[in-house]
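Excluded from the complex is one protein chain; the other protein chains are retained at their positions.
Right, subunit A next:
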Amino acid sequence: MTTRDRGRHVNDSTESLADATRYRRRLEAVRPRLVSFALLHLRDKTQAEDTVQDTLVTAMEKSDAFSGRSGYETWVFGILKHKLLDALRAQQQSGQWQPMENEASDEVVDRLFQRNGRWEQHARPSAWGEPEATFENEAFWQVFDACMIGLPDNLARVFSLRELMGLSTRDICREVGIRESNCWVMLHRARLRLRTCIESGWLKETHPC
């Protein structure tokens, strides 16, 4: 069959229907990752599901706008990020957040160090192995998620905006209404608490004794 023959059989509407089916299949495939990303930011399962649903509908409606310059999933994640920022603003405005001001000190962090500033013996970091292998280890991410849930809400929000959403600290302080220096303090606390939690959860799991 020549190209011209095929052209007679496949008209425009079946083409776009096939495209729509293909997009829908890909959206279904990426959905679980969208939900876990949203959950890490919003810390509320229902709100995370709703935001992802809204993202999927927008992606279907706007699939014509997908230029193909970036990957399709990257494009969908871009839509989700915008919607998450809107949802976070709504959370904050409706009073679902504790005030963002910093405690003078963080006792969990203080317990990691001796009075002279050296690591306490029990808190000294151990090796986690090769980063690539760690990234591919599903058990690591389960511990990571559990540790994120355990973080105080505000530390977790600032951490996700910085390290998952990729916003600069300047943008974060504009979004959540804190000074940039506060943001640095919060990120320091979040990183220390996370690494401590991950190490105690993950290394125990991989090296049971």
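We take it that a contact is a pair of C-beta atoms (placed from the backbone, for glycine too) under 8 Å apart; a residue touches a chain by one contact, two chains touch by 3 or more; residues count from 1.
FYI, contacts and distances are computed from a predicted model.
For the chain of the complex excluded from view, the name given in UniProt is "Putative zinc-finger" [choices: "ABC transporter permease", "Ethanolamine ammonia-lyase large subunit", "Putative zinc-finger" or "Cytochrome c-type biogenesis protein CcmF"]. Residue-wise, the contact with the chain that is not shown comes from A:169, picked out of A:51, A:154 or A:169.
Residues of subunit A that touch the chain left out of view are 15, 19, 22-23, 25-26, 30, 33, 36-37, 63, 66-68, 71-74, 77, 112-113, 116-119, 124-128, 131, 134-135, 141, 144, 162-166, 168-169, 183-184, 187-188, 191-192, 194-195, 198-199.
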